[in-house]
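Every protein chain of the complex appears in place save one, which is left out.
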Amino acid sequence: MLHAVGLFAVLYGTWIVLSGHFTPFLLIAGAICAALTVAITLRMEIFDHQRARLVPLWRLPFYLLWLAWQIILWSLIVSRKVLAPTIDIDPVLERIPSGQRSDIAKVIYANSITLTPGTVSTDVSNGEIEVHALTRAAMEDLKTDDMNRRVSALESKQTDKPGEAQ
Amino acid sequence: MILDILSWISIAIGAYFVLVGGIGLIRMPDLFSRMHPAGILDTAGAGFLLLGFILQADDWLVAAKLALIFVFLLFTSPVATHALAHAALLDGLKPWTKSRKKDGES
Partner (left out) sequence: MFLAAAAAIIAAMLLALARAYAGPTVYDRILAVNHIGTQTVLLIAAMGFITGRPDFLDISLLYALINFIATIAVLRYVKRDRAKAEPDS
């Protein structure tokens, strides 16, 4: 039920931001459209029930702030590599473990790896992520498991069945 | 006034990262290393440019739309990059490494 309310809020907020008109007709039409979409989604039973595991939602902004700082830091490092007179890179392709249980946390982890310049996730399988790194330093930084632990902290603590990948 | 200066600085940083992304796309030796400068553009470049635009916006709707553009970019660009890298690896492209420098581009 909470999911349905959340989905309705997101849809209606998007409608309001994108329309930019505040006449009663458009506001009511938006509410009807959002409610209809939620109803169809409930009927099709395509709700992502794994999302329930991302319980401490208030931690997400802190993680995003940390991720933004990380992105700026690595952008500067990679831009220095790009502008150097001779290209001094040492790419490596390795698999690193990922400790997340749910699919959505795995997706957040893989996307965070790709978003951080210097590392790109190329394959996600059960408990492992294949990563291509521009330099060995980037790979070593990832192997300190700092990001892994932070993403795992986003998950709820109760352990039921582990999420099946794919 | 302060806002103007801040948005100037932000747009300048964004333009710098965008240019670095373009230069990196030309200079890097192979596909996989080219993805990293492209990632700079998608995150830092777009982020700073849009932040500068948001500081210049006089309407909250404009600011909200700019923020929404950034959120969409943040969702879609890593997925596209991941799909590209995955497809290239499945296709049998070998990543360039330091030891194979003599072979040139494959």
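First chain written, first letter: the chains are A and B, and each begins at residue 1.
The rule we apply is simple: a contact is a pair of C-beta atoms (placed from the backbone, for glycine too) under 8 Å apart; a residue touches a chain by one contact, two chains touch by 3 or more.
As the structure is a prediction and not an experimental result, all values here were calculated from the model.
Enquirer: Name every displayed chain that the left-out chain is in contact with.
Expert: B
Enquirer: For chain B, enumerate the residues touching the unshown chain of the complex.
Expert: Residues touching the hidden chain, for chain B, are 7-8, 11-12, 14-16, 18-19, 21-23, 25-26, 31, 34-35, 38, 41-42, 45-46, 49-50, 52-53, 56-57, 59, 61-62, 65-66, 68-69, 72-73, 76-77, 79-81, 83-84, 87-88, 90-91, 93, 105-106.
Criterion: only the chains that are shown with their structure count from here on.
Enquirer: Using Cα averages as centroids, what's the distance between chain A and chain B in whole Å?
Expert: Roughly 17 Å separates the two chain centres.
Enquirer: Within the complex, which stretch of chain B touches chain A?
Expert: The touching residues are 16-17, 20, 23-24, 27-30, 32-33, 35-37, 39-40, 42-44, 47, 61, 64-65, 68, 74-75, 77-79, 81-82, 85-86, 89, 95-98.
Enquirer: Quick one: which bits of chain A touch chain B in the complex? Just the residue numbers, please.
Expert: Interface residues on the chain A side: 14, 17-18, 20, 68, 71-72, 75, 78-79, 82-83, 87, 89-93, 110-111, 114-123, 132, 134.
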